[in-house]
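Structure below; questions to follow.
Excluded from the complex is one protein chain; the other protein chains are retained at their positions.
Labels A and B are assigned to the chains in the order they are written; within every chain, residues are numbered from 1.
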Amino acid sequence: MKKNIPNLYVISTTNQATHTGGGFLTRQIKGLGRSSAITSALLMLVAMLAPLAVSHYFIRVLCLTIITYMCVLSLYVLFGMCGQSSFMQCGLWGVGAYITALLTTRLHVPPIIAMLGSMAGTGLFAFLIGLVLFRLKRYYYAFSTIGMMMVLNGLFLNWTAGTGGALGISDIPPFGIGPFQVRSGMANYYLILAFATGATVMVWMLYRSSLGRSFMAIRDNETAANCMGINSLITKDIAFALSGILCGAAGALFSFLSGYISSTSFILSTSQLYLVIIMLGGTSSPAGALVGSLIITLLPEWFRPLKDYMMLMYGMGIMGLMIVLPEGLIGGGKDLYDKFRSRRR
Amino acid sequence: MNLQLLLTGISLGAVYSFIAIGMVLIYRAVGIVNFAQGDFLMLGGFVYYTLIQMALFSAWISLLITTLVVGVSGIVFQFVCYWPLRNAQDKAIVVSTLGASIFMREGAKLIWGATPRATKPLVAGTAKIGTAVLQWQYLIIIAIAIVVIAGIYIMLEKTQLGSIMQATAQNQYAASLMGIPVGTAIAVTFFLSMLVTGLSGALLSPVYFVTNTMGGSSGVKAFAAIVIGGFGSIPGAIIGGVFIGLVEVFGGAYISTTYKDTIVFLVLVVSLLIRPKGIFGEKTAEKS
Partner (left out) sequence: MTSLEVDAVRQTKTVLKLDKVCKRFGGVIAAKDISFEMFAGEVLGLIGPNGAGKSTLINLITGVYRVDEGNILVEDTDITRLPAHTRALKGITRTFQHPHLLQRSNIATNIYLGTDLARKKKNHIQASQQQELLDRLLQVSGLNQDFSEGIGKLSYGEQKLLETVRAVLSRPKVLLLDEPAAGLNQKELEKVEALVQIALEMDAAVLFIEHRMDLVMSVCHRIAVLNFGNLIAEGTPIQIQDDPVVIEAYLGRKRDA
């Protein structure tokens, strides 16, 4: 049977036997399905066992890494799939964090409701803002996201009544359902891991759905996408809203984990960093977001003495990377792999 | 009309104009927005600070040296972030400039530390003009701005170098066919762009603290200036910059000092909605 796409339509063809192009094994390995399933399974195994092998401090580092990954994943949906850059993802993360913080500390809402509130609230906020911003062309749209990020940061910092201003919001209760509370570092880690895994699975399903395809059609050629029946304004806005939901969840998890949030976490340079991370890892798949996040957050931990120089080296690294591997590690790696294979034929 | 606020606003606006002009020169030449432009302002401030600390030269000579140093660093920047990527996708170049911005920000922190620095003004003391009382430095900024802008105009419009730069900006390929050394023209453009931006950083340092993070928000305000003035137009960059300076100063005084930056960015967002093409309309760059 020809390479199948297990979806509504099975694309088949008649000429099996005369197909040229690589032997059976090559095609099996090429079929991302098999190999990425194995990789993902291994990855999950490592992720689940990791906290048992590392220190308390490192577990917290991992928690923050995965939260960052979720924000970068939001950028994968918006930028990698739909082609719309954004410098306000960190601001959306902040919106999610503050919604949860306020709901739990001021209104004493149960954590799970607060989590849902963060996701829905940030998604809705993104959608409404997007209705306005996506009317702008390319560079103007990008600038407007920068402007919005600064506005959000300004609000977080100065709106003392709403967001606690410079003092932030403290005493955020931990996540919990009923009597069970997620207090310890390890428990938080598994909670965050569960959410991140769920998010990744949903993004993977999005990729294979018609909505995901419409994102990619817009990315590759917006005019042609419109000619194929895709309402680009609304579709871009949906992508933005989905990215908002992801950031909202990440923000809520951050509030629960830290117990205290303030505006210093939600700044423009962190949004820039997300963009750098996804370009580093590669915009063509969530794997890029993961690889990029791991490298950026874990390297400073492993090279403790060089910690202060870490960001400096990233800056240098990113400049070099754009010259050598503009597709990022995953995308560029895949290209190199393909080139290597085709030379061996 | 409060003269003091007006002059301060115009002065601050002149600084933003310089950054904006720098960005526009680069955009016109190579078609991308330089996300590290604000960091060259910071560089100018720190280099000037160091020269003043060394106390080897007078303030004016230090200013000159700073300007040249930052200009040369612009050429280096171009070699790293633009030239190898000149045929690559826009987003790769933009991300590379982001990388440069991070590099410069962190490098500055390592060299000069995280505490804000201040320098001596070129002419000490305050001036009295009517009811306005403000530091001489502000007026000097305005004066130098006028001279520099006039100089840029003359250079671009009246000299051969300017024609070369303009030709390269309009169409690199055609320019190269006419025997114009495109690589050199671009290097000169970057030199000029950073020269102007570095100068404004040095001029600003006596009245605003120099920190390693100042590149971020000033860069964004320069974006706002370009957009409001008209993307890609130099007069637009000037008018836009002054407008932003005035909004910041008047907004801070009459509406709220805490929210003054927020007000600036809200103005940006609103302006994008009402008239995205800006005051002078947009001028797009043609890549070869």
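Basically, contacts are C-beta pairs under 8 Å (C-beta built on N, C-alpha and C of every residue); 3 or more make two chains touch, one makes a residue touch a chain.
Everything numeric here is computed off the predicted structure, so don't read it as measured data.
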{"item": "Chains still shown that are in contact with the chain withheld from the display", "value": "A"}
{"item": "Options A:Ala47, A:Met186, A:Met202 or A:Met216, residue touching the unrepresented chain", "value": "A:Met216"}
{"item": "Options A:Leu45, A:Ile177, A:Val201 or A:Cys227, residue touching the unrepresented chain", "value": "A:Cys227"}
{"item": "For chain A, the residues touching the chain missing from this view", "value": "2-3, 5, 7-15, 18-19, 21, 27, 30-32, 210, 213-214, 216-217, 219-221, 223-224, 226-232, 284"}
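We take it that only the chains that are shown with their structure count from here on.
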{"item": "Mean-CA-position distance for chain B and chain A (Å)", "value": "33"}
{"item": "Chain A contact footprint on chain B (complex, rising order)", "value": "33, 35, 80-81, 84-85, 88-89, 91-93, 95-96, 98-107, 110, 213, 216-217, 220, 223-224, 227, 231, 256, 258-259, 261-262, 265-266, 268-269, 272-273, 276"}
{"item": "Contacting residues of chain A [partner chain B, same complex]", "value": "85, 132, 135-137, 139-140, 143-144, 146-148, 150-151, 154-155, 157-158, 268-269, 272-273, 275-276, 279, 308-309, 311-312, 314-319, 321-323, 326"}
